[in-house]
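Please read the structure below before turning to the comments.
Take a look at chain A:
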Amino acid sequence: MKRVYVNEEWCLGCHLCEYNCAFAATGETDMAKALKGVTIHPKIQIEENNRISFAVSCRHCDDPICVKSCIAGAISKTDGVVHVDKSKCVGCYTCILVCPYGAVMPAPDGHAIQKCELCTDNACGEPACVKGCPNGAIVFEER
Partner candidate 1 sequence: MQNEGEIRIPSGCAITGVISKSGERFSGETAIRSIEPMHDRSNGLGGGFAAYGIYPQNRDLYAFHVFYDSARAKEECEQVLQTSFDVTVAEKIPTRKMPQITDEPAIWRYFCLPYEKLLQSTGLDEREFVSRFVVKINTQIRGAYVFSSGKNMGVFKAVGFPEDVGRYYRLEDYEGYCWTAHGRYPTNTPGWWGGAHPFNLLDYTVVHNGEISSYDANRRFIEMFGYRCTLLTDTEVITYIIDYLNRRQGMSLEETADVIAAPFWSEIDAMDEADRKKFTYLRNVYSSMLITGPFSILLGFTGGMMALNDRLKLRSMVVGEKGDRVYVASEECAIRTVAPELDRLWSPRGGEPVIIQVNEGVRI
Partner candidate 2 sequence: MAINYNIPEYDVLRDPQRCIACRVCERQCANEVHSFDPDSGTMKSDESKCVNCHRCVALCPTHALKIVKNPDTFRLNAYWGQNDISEIYRQAETGGMLLSSMGNPKPYPIYWDKILINASQVTNPSIDPLREPMETRTFLGKKPGAIERNPDGSIKTDSLPPQLKLEVPILFSAMSYGSISYNAHQSLARAAQELGTYYNTGEGGLHEDFYKYGPNTIVQVASGRFGVHHDYLEAGAAIEIKIGQGAKPGIGGHLTGAKITDAVSRTRMIPKGTDAISPAPHHDIYSIEDLRQLVYSLKEATEYKKPIIVKIAAVHNVAAIASGIARSGADIIAIDGFRGGTGAAPTRIRDNVGIPIELALAAVDERLRQEQIRSNVSLIVAGGIRNSADVVKAIALGADAVYIATPALIALGCHLCRTCQIGKCNWGIATQRPDLVKRLNPDIGYKRLMNLVSAWQHEIMEMMGGMGINSIEAMRGNRLMLRGVGLNEKELEILGIKHAGE
């Protein structure tokens, strides 16, 4: 199963992955049009301190604790990808509390959660963060 992996050694902390993620979610074709004046809510986020930086997004765990914790049955894992069914999500945020990686976050509308679904939920085709990483620090591969 191919997943997104992050190599801290090559992460430049440029935050482009965040913008590419947010852009992919808009379904627009022009990033300037899509993101101009918008506060972005990317599903991958750079953690950085001092000179260390790396991107964090959903690991699609083998045994995802978020799935177990969901009181509404809104999170499920199919074909190796942990999905959220926003119509079922009640916004209790239990998943956000239990995720050990901080990879689940409130959606911008505040009514549901969002998380990385490997760009299977948009038209990007392959993870936008990987495609746009300038230094090969984020990869999408089988390990």
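Candidate selection criterion: all candidates are chains of the complex that A comes from, given by their letters.
As a convention for this text, contacts are C-beta pairs under 8 Å (C-beta built on N, C-alpha and C of every residue); 3 or more make two chains touch, one makes a residue touch a chain; residues count from 1.
None of these values were measured; they are calculated from a predicted model.
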In-complex contact of chain A, chosen from 1 or 2: 2
For the chain A and candidate 2 complex, residues of the former touching the latter: 9-10, 12-16, 19-20, 23, 31-32, 35-38, 51, 132, 134-137
